[in-house]
Structures are given as structure tokens and as C-alpha cells.
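Note that this complex is displayed minus one protein chain, with the remaining chains in position.
And now, chain A:
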Amino acid sequence: MDQYPDENEEFELQYQDEMELLEDMPHEYDAVDNGPSTSRQAAAALEQQQQKANTTVAGFKDVSRFSDSTLNSPQLSQITFGARQSDSAGGGPVNRRLFGTPRGPAVGRGCSTPMQRMPPIEEVLTPTVDRTAPLLNAAAEQLQELGLKANNKRRLERDLFGDIDDLYHESYEDPMVKKARTEEQRDNEAIERILELRRKMRESSKTVRQDEVSRLRALHDFKMKNLSYEIPTWPFMALQRSDLERLYVRFHSEEYEQRQLEMLSARDNLTGSLLGEAKQQVWQEANELVLRRMAPPTQLVNPEPVAPSVDTGRLWVDKYKPRKYIDLLSDEMTNRSLLYWLKMWDKVVFGKVFHSKQEQQTANTGVAASQQLNSFNKRTGKFESNGGWRQRKARQALNTNVDELGRPMQKVALLCGPPGLGKTTLAHTIARHAGYNVREINASDDRSPEAFKLALENGTQMSSVLNEDKRPNCIVLDEIDGAPRQSIEYLVKFVSDGIFSKAKSKGAKAEHNVLRRPIICICNDIYDPALRPLRQIAFVVSFPPIDAARLAERLLQIAHKEHLKTDFGALIALAEKSGNDVRSCISTMQFFNAQKHCLTLQDVLNNNLGQKDRHQGLFDVWGAIFRIQRPKKQLQQSSSNNAEEAAQVTMTNMSVATRVRNVLDVVHSSGDYERLTQGVYENYLQQRMPDPNFTGICEALQWFCFSDALQHQIARQQNYSIYPYLQYGFVVWHLLFATLAWPKIAFPTRGFEFNQKSTNQRNIFQSLRKGITTSAQGVGQGNILLLDTVPLLKRILSPQLRSVAVQLLSQKEQYDLRHTIQVMVDLGLTFVQVKSAEGHYVFQTEPDLDTLCSFPGFPGLTLPYFSRQLIAREVDLERIRRAAPKGGSADNATKSAAAGAAGATGAPGSKQKAIAARLPNHLQTLKPKQISDFNAPPKQQLTKDFFGRVTHKTTAAAAAEEAKTDAIVKSPIWYRYKEGFNNAVRKDVHLNELL
């Protein structure tokens, strides 16, 4: 991947990523630079020279490895020598079978599968004195070839295609046929192919299982070759067994004897039986060798030419980090979806066409590719765990997959998942795989909004000068959930701003800001509140946990490479114990390696290693408190010393002591005691408990009181020395209420609601208190006002009024009304019209007296709508009157108001008018304008009632009517605003003022 994909490789690119995977493998040899050569013949010639001169770097590199361990070791020859004795050609098939690779006809082209060109092992194993020469020969040849391939991309392509041709000929079928196949199938195939490839790699490394079989077989072979019950054809010596059976033991030549002796002496340092551990080790090494040849990427993780066991300085976690796409342990769908997203950037970043929808029609793969994922989703439903991927994909599929610039609609990918699953690794690997240079910004960097801005702009708009292969940048924002909120907001703006500026103007300046590089964000907790804006625009990839078996296989590979003795079961247990955290598993293994070179199931089970403080959800904790764990099967160490039977399946111990410990562990890990307590408190009564006498409940409640007291003390005095005692309450509650049944646990909302309601009430009460005028100090303060006055006040403010006009109210009603109004004004209360939740208007007290001190089942203010309306108006009037300037006029004003309210007082009209004229404008109320003039009073007074009879108003009423007429009301200037007329904004202007 040292150059971008170009036009010529479009086909390959569009095709399958897997091709690139294959391509990747030889590239691992980049480090070994053998110099250019253009043809295989030349290479061969060179190789010969190098072999003779023994100067090749590659030669040295691997010779050191081979000669010190693998092929040189006598044990290896032991496997095959029997076969050689009887059947010189037998080794080949055996090897082929073991390595699971058919010997293809195209030996010369199998560059990616060097196995095919690999010389048969027995060829190497010829018992000559100078065994190193052919060995070197073989190894150098291999490496030479691979090195050549890496350096010659052009030629490699041909090789590659040829290679693929015979490996995956089905991908070269007729386009028509291809079209006919559904996209799903094709995607399936692609995935299956990757999985197949992985499986092969895995099989080749599964040495332990094969080892058992092969060991037995070798033993059997050995017996068959050297012992016989009948008289054999080879030279023999007869022996008699204790059961009088006769055996014929093979006689060997002196040369052979010599070799055996050598072998024995060489094996001195090795312990164990003839074919025991020593052979296992041989097998490991043999397999390793084969594997290295067959699948270079996984093998050559350590490019340094030293033996792995010597290399102790490095952390294994770092050393065995996946370097290539195919090494990734994470879920294949996850990997692919992210890679697909990254590939969608190709058009913008590399300026070359990726599967944009229209172009796909001709290339006839892109449409498939873009829709594959959708259809695939639908069928398997696998993407459903991947957050909004599916929906968003569907939405994109509706319009276009890419925006005008050819960028994907989601400019940011957000990887989320618990730690140790390889999110960072995936992001790095995939970015590199797609041809990017990774720029990582993580928690250790300065992530203030300014620094963030700088990093983002530098990363997306510039390219590093020092970057020799001129790759474009891909920004990886690691651990973004810890970034400040402003930074994330900036990121969101940065990402979406590009669209706006583009939309606004087509100018070059606008396009300058457009984001042209992919950004990958990584977080642990996707529901972090700071990430909310990002979550909505990002392409969210959530990480499913890694398969324990798959992880264990990888661990096994590492164990082999590091010569750590272990077995598959132990590794599975380790993986499970660590919650499939790759990092912690590898670290644990390294720890054991440093200790004693052996990792057994016992170690894993005994040790607390690899166990991390996993965060548990609140519901898990409550579940653990309210539920007795059912005894479950568990691997447990037995007392016997036999290593083979160290693991035993037993039932977990469910004694009280264990339960107590469990609860303490769980509660301790969660830590949020206050919320946990609240949760237990609100749920414990729902648990099924045989507690007829309330003794258990009483005890539980005593503990609640105790923990409350503790928490109060801690909060008040900041005395955290008593904090540890908080957790014992949970133990008591567990012992009291836990059952085997699955507990129904609801989230505790009651406490929260209570707090909210209290706050609300307090606020209303405060506003009520603020409104109380100085003339109503007798209602008390604080609690007295709330508890004594407010409930009674509601009664006092609920007079019984009939729904008639004010003038028609009885005397008592008039009195009550006036009293109510006075009280309300004193207390600063009023009625305001608000729209209720149902949509109709209601009059509500302001501040809301009704909600204060109101209990379900008790009447509040019993005033009907009409009365409230009436009172509201009168209260406003009264307020205005009180606010009127003090002095003589105020006195009159109140008197007139009283007259108005009482309905009938004999105040002379002229005086009224004078008062009204003196009132400022805003204090005057609108009065109906008299239709007729003063000269037609009798006409006016002739009013008729419903039945047409003439009624006569009393003179007093007439006076009152007159009092209402207002000089200013008569003024001709009215303002019309929206739906009504108003003379409130009005000023008398004389013409001479204007002139």
C-alpha cells in the first residue's frame, strides 16, 4: 500500500477488499530490500549467487532463525525418517495434508501462496552432513521471491490477478451472470471468503489439536517400523516379552545409531519422554515455519531479525498488534462497514471514482456494493446492533449515497464500545489499509477548543511534508468522550459547516472550508451527553464483543511465538474472565511468561489477573441485590496435582458468605451508593417476601435510616472515613429480600419527582410571599403562612357568587366579592387566563395558590370560571385604584369606585366627571359611548324589557349611567389595532399647536 490506488487498479479496488488483503501479505516484506529485479529468472540467478556468497540480508535473517531452532533440530527429522526409510515419497502427501493446501498446478505463479513453491520438507531434511546449505537455499529463495514482489508493483499486479484467477475464479465470471446474482449473495461470498481465509490461517496455527493426533500417529508409525510380531524383512533381533509373546526389534546401522546418539545428546536439555513435550515443541516450530511461509502478515509481526524469545523488552500488546486488515479480531461486519465508509471518501481524497451510484452502473459492481449492505442488513439483521447505520443507510439510499462533492453523507464515523476490543487498532488499520496517513488526537493531547480547532484544520487541509509516501491524512480522534463539550461542538460545526458554505456560494473561497478528509472518532460511552450532537450526524459503529474462541486462537498463536506453554482451554478461560479484552489478555500472558513460562487453567482460575473493574449498570447492581444467583457450572481447580485434570466442573458455592461477598463486590464496583439506595428503597416493597410480621421490613428500614444518617454526615462534614459502612446496608437488604426469581425492578423516579415537586412548590410559595403587601403581615411568615393561612385562604377566597352581573348580586355577595378582592390585592394575588393542557382557557391564580398545599381529594378554590373572570377584572381595578396618587383625588376615587361597585349611590354626575377627567389616561376604563346627547334624556330612559313593557330607571341609576360617560370617551380619536378599537393611546392636540 505504498501508493494510492490509481485508475488501473480501479477494478481491483472496486472489486473486493479481499484482493487487497491478499496483496497485503507480501508487502510485509517491505523491510527486506533485495534490490530490483524484473523477472523471476533474474531473481533465481541472483538467488543462486547470494546463496553461494551467503551474503543476502534475507538469508541471514532467516537463517539465524531456522538454524537455531526449527529445521535444524533433530526432532523434526525424526518425524519423517521412518517414512523415508520405507517410502521416500511419503513425506510430501503427509505434509500437504497437514497444511491443508492442495498442490496446485500453477506452481510458478503462486506468489501470494508461497506454500506452493515451497520445497517439500523431506527435501530439506536429507540427512547429509551439510544440511544448512539447502536450507538456506530454500529460505532465501522464498524471501527473495517475496521481496521481489513487493518492490515491483506492476508485475505484482499481473501476478496478483493470476493468483486470484486460480484461487477465486468465481469472481471472474461473466458480468451478465454476475448481475443476475443478488447483491446479498455477493456480499455473503465476500465475507465468507474473508472468513475462509481467516479459517485457513487459524487452522494452520492450530497446532495443539493436530499435535495430539500426529504424535500418536508418529508413535504408531515408529512402532510399526521398528517392531514386529512376525519375522520381518529388515535385520532384527528377537525378544521375548513377559507374556511370552515374541517380538522382533529392528536392527539399525551404525550410522543410524550414531545419529540417534547425537539426537539424544542434543535432547539432554529437554525433559520428557521420547515423543512428549519435545515433539510438541518441534511441531510448534515446524508449524510456525510453515505458517510463516504461508501467511507472512501474521507471522512477521516482528521485523527485527532476533528470535522472539529474546525480544522481551517490548510489550506484547504492542508487538502483536494487528498490522493488516486480515489480522483484525473484531467483528467482520463492523470492519467492513467502516471500511466501506472510508472507501466512500476516495472520490474526494484521491480524486478517483469510487462507487458513486451513477458510475457504478457501468462498473456494475458499485451499485451492488452500495446496496449490498442494505439488503444484507435486511436479511441477516446483523447491522441492527450497529446503531443508526441501517436507518441512515436507508435514508442515503433514498437520495444519493454521497453529496455533491462526492463525500459520504456522514462525514464522521463514531466507533464506540467497551475498552480493549480494538477500536483504536481498527481505526488505524483500516485507515492505513485504505491508503491514509493516520493522525491521532487522543486524550493525552490538548483538547481545548482552540487546540482542537488547530489540529482539525491542520489535519484536514494540510499534508505533512515529512510524509514520504504523500498519503492524505485521516484524523482519528481517540477517546473523544473525554473531550470538552465545546470541542465536540466545534467538531460538529466543522463537519457540517462545509455543507453550509458550499450551499451558500460556489466560490473557491467557500470551498476552501469544505471538509475533505475523513474523521474517525472513538469513544467508550456513546451516550455521553457531550457526544449528543455528534451522535446525530455521525456514522455510528458500535462494537460487539469479540468472540472468545477467536480471541483465544489469537492468544494461542502469540503463545506459540513466545514459547509460552499453555493450552486452548486456559486461554478460553482467560478470554472469558477478562470479558474478551484483548489487551488485558495479552498483558496477562506476558506476565505469566515473565514469571514461569507456563499458563494453565489453574493459573487463570486462581488468579485475579486479567480481571478488571468492569462498570456495571445500575439495573445489574439492583438485580444482584434482589436476586440470589442460581448455582451455575463453573470450572474449578481440584485438589489433585494432576495437571490434566486440574479443571473440574463444579457448582458454584452459594452459601451466605459467597452471597455477601458477591453483593459487596457488585455494590463496590458501582459506587453510586445514594442512587443505589434510592433504587432499593423504591423497589423493595415489590419483592416477593414472606414477611407477615413486618420484621424484615422494619430491619430494612432501620438500615435505610442508618445509611441516610451516614450519608448526611458525610455530606455535612465531608467525613469520608465512614463511607465504607454504607455498603453493608445492601448486604442486609440482599439477605432480607433476595429471591431466586427474576426481580422486577423499576427505575427509581419517585425520589426525583418528589424533589422536583418540592422545588416547584417552594418557588410558588416564594413568589406568593414576595407578593404580600405590608398591609397583610398578620398572615404569618414561613411555614405558618404555608400551613395555617394558605389552606384557609383558599376557603376565604371562594365566595359563592351567582353568574350574574355585578350589579345584580345580593348584598352579601357584594360584600363577599369586595372582601375577596381586598384580600387578593393585599396578598398580591390575581387571576390570569391561561390555556390549560386540554386546550381551553382557565383562570388561574397568580402565584398559583391552588397547587400550594393541595392534596388529592381536597377542593382547592371552588370558584367557577365566571366568578374568576369577574374577580380578575375587579382585582385589576382595585390595584389601579390603590396605585392612584394619594391625596384628595384618591379619596374621591375610592369613593367613586365604591359607588360603582355598590351600584347605586347618588353621587352627582358632574363631580364624577370631574374626577374622571382628573384621572390619568391609563387609569380610565372604557365606557360605552352615549348615543344621544343631553337634550334627549327622556328618550333614553324609555327602555323596554324583554316583554316589550316600558321600564323606568331610577334616577339614581341614571345618574350612575351618566357618571360612566366620559368626556374623553367622546373624543373623536380612536385607534384601531388588529381586532379592536382603543382610545388608550390618545392625546388631545389642538390645531393651533400644530400651526
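Note that a residue touches a chain if its C-beta (ideal position, glycine included) is under 8 Å from a C-beta of that chain, and two chains touch if they have at least 3 such contacts; residues count from 1.
We take it that contacts and distances are computed from a predicted model.
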Looking only at "Large ribosomal subunit protein bL20m", "UBC core domain-containing protein", "Replication factor C subunit 3" or "EKC/KEOPS complex subunit BUD32", the name UniProt gives the absent chain is "Replication factor C subunit 3"
Of A:Gln536, A:Thr739, A:Ser758 or A:Gln807, the residue that touches the missing chain is A:Ser758
Which of A:Gln536, A:Gln595, A:Thr658 or A:Gln702 touches the missing chain? It is A:Gln702
Across A:Thr789, A:Thr830, A:Gln844 or A:Ser867, the one contacting the chain not displayed is A:Thr789
Absent-chain interface residues of chain A come out as 681, 685-686, 689, 691-695, 697-698, 701-702, 704-705, 708-709, 711-713, 715, 750, 754, 757-758, 761-762, 765, 769-770, 773-784, 786-789, 791-793, 795-800, 812, 816, 819-820, 822-823, 825-826, 852-858
